[in-house]
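The other protein chains are all here in position, but one chain of the complex has been omitted.
Letters A and B mark the chains as written, and numbering starts fresh at 1 in each.
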Amino acid sequence: MTAVAQHTSTGLDNRKLGFWMFIGSECLLFGSLISTYLVYHGRSVSGPTPDEILNIPLTSVSTFVLLMSSLAMVLALAAVTRGDRLWTRVWLLATAGLGLTFLGMQAYEFTTFVHEGLTIKTNLFGSTFFVLTGTHGAHVAVGVLWLLTQFVRSLQGKLGPEKAINVEITGLYWHFVDVVWIVIFTVVYLLR
Amino acid sequence: MTTPVMGHAPTRASWGSRVWSWVTTTDHKRIGVLYFVTAFSFFLIGGLEALLIRLQLSHSGNTLVSAQTYNELFTMHGTTMVFLAVMPLSAAFFNYVVPLQIGARDVAFPRLNAFSYWVFVLGGLFLNASFLVGAAPNAGWFGYANLTSSQYSPGLHIDFWVIGLQVLGIASIAAGINFIVTIVNLRAPGMRLMRMPVFTWMTLVTQFIIVTAFPVITVALVFLMFDRFFGANFYSVAAGGDVLLWQHLFWLFGHPEVYILILPAMGMISEVIPTFSRKPLFGYAVVVYSGMLIGVLGWGVWAHHMFAVGLGPIAESVFSATTMLIAIPTGVKIFNWIATMWGGRIRFTTSMLFAVGFIAMFIVGGLSGVMHSSPPADLQQTDTYFVVAHFHYVLFGGAMMGIFAGIYYWWPKVTGRLLSEGIGKTHFWLTFVGANLAFFPMHFIGLLGMPRRIYTYDPALGLDTLNLVSTIGAFIMGTGMLVFVFNAIWSRKRGVPAGDNPWGAATLEWAVSSPPPVYNFSVIPEVRSRIPIWVENGMTPVPAVPPEPVHVPPGSYWPLVAATGIIIAAVGAILKTLLVVLGGGAVLVVAIYAWALEPFEI
Partner (left out) sequence: MSDQLSHAEHQHPSVATYVTVAAVLTVITLVEVGVFYIPTFHPVLAPVLLTLSATKFALVVMFYMHLKSDSRIFTMMFSVPLLIALAVGIALLFLFGVFTLGGGGA
């Protein structure tokens, strides 16, 4: 966006304000998905159960990967803010890379589950699990696309310190997606 | 035109370029007009559906329409009125009036604003296109599971509904974020939150409810979509699912939704009544805080729509209590409005008549509403015409009458000409009498045992006369609407030119010309009062001509392209063709990038 920072009633940037409101809205989206998962927990009448099929070691690693991606994101923001072109690119790419790694591990998990007989149709667990984690994964994918876009902008020399707010907002999205995963990891995997 | 303005001014040269300027507009005033015309058209369509319903029910054993068609009629009537009429009519006013009331030049994100409009139009057309393929939604505006499953609702009817509503939800959430940022961040200097007009306040609360409640129905619809399209089990009893999950998720959205429907109208009459009583609103702070309270408490009452499902005594008691509680902030405003009129010098313009009519009819609707709050009483009332009476009193007698008050009030600001008072009063009385004739008998019809959503009824019920009276009332209402349309057309050429402030009102929008210049304010005023025009030094003056050029943002077609991408994806979903869905997605992604990268300054 090329909008110049303008005078606002609160002194806060319009886009940042709007984005926090969007994040608030997303709390209700993921809240409803997670509530449904919890409400239906243990009510499947057939098919693989969480106990049988969830892979805690694998998911612990992917959780760690996503957490580290948040670190990379925040280091990217710090780099942009101080005008460090090289490290902006490094950290943006690292964040995207870690995000892709997370997605890769999720894809592996999903395909494994399908082979082990759990699909979205199989039972309540299949439906709630795939829709919840799939929605989260889709959000991660959008985030990766956004990060790569910022990376390309940086390569084009268009991501200077005056554009730090754009990276900050990308970061808000990315961290929120991470934070949702923190909840999902606990509620779906550890509290099964 | 001698006013120094930068940016693209609409040219009178060719019809094509005038249409293009509307298609690419990012001006909140034009977007407001677009919302109004579109929403009012859908309102008339919804009204036609209502008239067909009432014709079918005018006597027992009627065979005007089949049961299947009847199901489509009441489903589309409800869906249209809620999502395509009342909400976007309110949006027309959010768009046109709020930036002017807060002393801004436009909303925070003008292109996002245009995007919301185009998604709304295309979504509304998509939903109604279902009629063209003989597959209009037919499971009620609330689509209960598992009637809506593929097993019990084969065909495309529910697919149209599921996809159409998700599309419309995108428009609403985007607009919600836009208006929240606008109101929080773009106020004129000195316009503290507690100096904002009540209409702007109610808009703020409404947007907050929208951005929090719509995600919940989105999730409910996503579940239904996955069940129908991919064989998921969210609402599958055989798989251990609970059909009540749908009801909870739907009403978690649905109850806040009714506050989305009524708060804007309450905001409108909170402007109209002080103006035509020539007295400031009594208890401004109370009205504002009760609006906020409704926004929050509205989250705690949803299961009162489910008193007949077997929630159990604890849940029912809790929801009964919260429902009774929420009647308080809702009802308190009534006293504020009456107290405003008390001791005022009242002018019964058409706008004021509609506002007073709102108060009267909303009281009736509120009383029947509070009657529903008791579960044992509700067990008799629920799913009968008693409920239909309640919500038409609050939604038509309330929201629509309030919106008409707003229409007559702000029409001169938008068009530069007044609507005819004579024709307007005819419109009012036809509407008021018609509505009461249409809906009051429904209280009795319902308590005497007529269920909702039935396409015909037995003569032995003895309800023919009351139903006929109701039908006559509906047609009187319809006539009133035609009178309004005539008034609107009449006013274009014969309406009295309005001037800046024909009503002598107090808020900022009346400090500029009618219609306002494209940049709204030549100089953004500094505000020192809640009623800046009425008090000495309430605001700094707004010169007729800007002292220096005012930048006006250009138009953009990317919002429309993005909206088109979404609709293409929706059509692909209905056709169950992945390629088309992906194509639509690609169009959307391209549009988003182009939108982000094009030069645009507000």
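The working rule: a contact is a pair of C-beta atoms (placed from the backbone, for glycine too) under 8 Å apart; a residue touches a chain by one contact, two chains touch by 3 or more.
All values derive from a computational prediction rather than experimental measurement.
One chain isn't displayed here. Which of the visible ones does it touch?
A, B
Which residue among B:Leu34, B:Ala175, B:Val288 or B:Leu311 touches the omitted chain?
Selected residue, touching the omitted chain: B:Leu311.
Contact with the hidden chain only, please: which chain A residues?
Missing-chain contacts on chain A: residues 5, 10-13, 16-17, 20-21, 23-25, 27-28, 30-32, 34-35, 38-39, 41, 56, 60, 63-64, 67-68, 70-71, 73-75, 77-78, 81, 161-162, 164-165, 168, 171-172, 175-176, 178-179, 182-183, 185-186, 190-191.
With the missing chain put back, which residues of chain B would touch it? List them for me.
Contacting residues on chain B, toward the hidden partner: 184, 211-212, 216, 242, 244-245, 248, 252, 299, 303, 310-315.
Assume only the chains that are shown with their structure count from here on.
If you average the Cα atoms of chain A and of chain B to get two centres, how far apart are those centres in Å?
34
Show me the residue ranges of chain B that touch chain A in the complex, using the header's touch definition.
108-109, 173, 176-178, 180-181, 184-187, 191, 211-216, 218-220, 222-223, 226, 230-234, 238-242, 245, 249, 252, 593, 596, 599-602
Can you check the complex and tell me which residues of chain A touch chain B?
Counting only chain A, the residues touching chain B are 1-4, 6, 8-10, 12, 14, 17-18, 21-22, 24-26, 28-29, 32-33, 36, 39-40, 43-46, 120-121, 123-124, 126-128, 131, 135, 149.
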